[in-house]
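Worksheet for the structure shown next.
Shown here: the complex without one of its protein chains, the others still in place.
Take a look at chain A:
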Amino acid sequence: MQKSLHIIPEKCTGCTQCEIACSMQHDGIFSPSKSRIRVFKFHDEGRFVPYTCTQCSEAWCQRACPTGAIGINGETGAKVVSDTVCVGCKVCTIACPFGTINYVADSGKVAKCDLCDGDPACVKACPTGAIVFIDAQNTGFERMRSWAAKTDSGTPAKA
């Protein structure tokens, strides 16, 4: 079964435990600036939204890479950057429509979410369940269920 990171922003408190855990997992150091998942704060609205790579099936970053540095992990489906092949040309960062692959000046390479080989550190660190790792085919089910619950209940559904 292929699994996806599923993000539920309304549960996020903006604590950035996901960023802290991601940097330790990949860089062996606590450094949110190196995290591949980022929590965006919309202060004046009181909203926090974690955001990271969605692991496109046909990935723009992978298509754009001139050196073939972006491969696929057969087990997780994650698009994974090979540091030995990446030349830091940044074309993938232009190609990605979501901005979730980025250049890291310290290494001279790009970095993106690799799903931690199927056991994502951000999910384990999140204290509120705002980031979960579930069947990739089911990410819409909770929302579908909440709409279903309102059907014929006499209450107009609200997005």
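Throughout what follows, contacts are C-beta pairs under 8 Å (C-beta built on N, C-alpha and C of every residue); 3 or more make two chains touch, one makes a residue touch a chain; residues count from 1.
Note that in this section contacts and distances are computed from a predicted model.
K.L.:
Going by UniProt, what is the name of the one chain that was not included in the view, given "Spore germination protein KB", "Aldehyde ferredoxin oxidoreductase family protein", "ABC transporter binding protein NosD" or "Succinate dehydrogenase, cytochrome b556 subunit"?
P.N.:
According to UniProt, the chain not displayed is called "Aldehyde ferredoxin oxidoreductase family protein".
K.L.:
For the chain that's not shown, point to the residue among A:Ile20, A:Ala95 or A:Val132 touching it.
P.N.:
Looking across A:Ile20, A:Ala95 or A:Val132, the contact with the absent chain belongs to A:Ile20.
K.L.:
Please identify, in ascending order, the residues of chain A that touch the omitted chain?
P.N.:
For chain A, the residues touching the absent chain are 13-17, 20-21, 23-24, 27-34, 43-48, 106, 125, 127-128.
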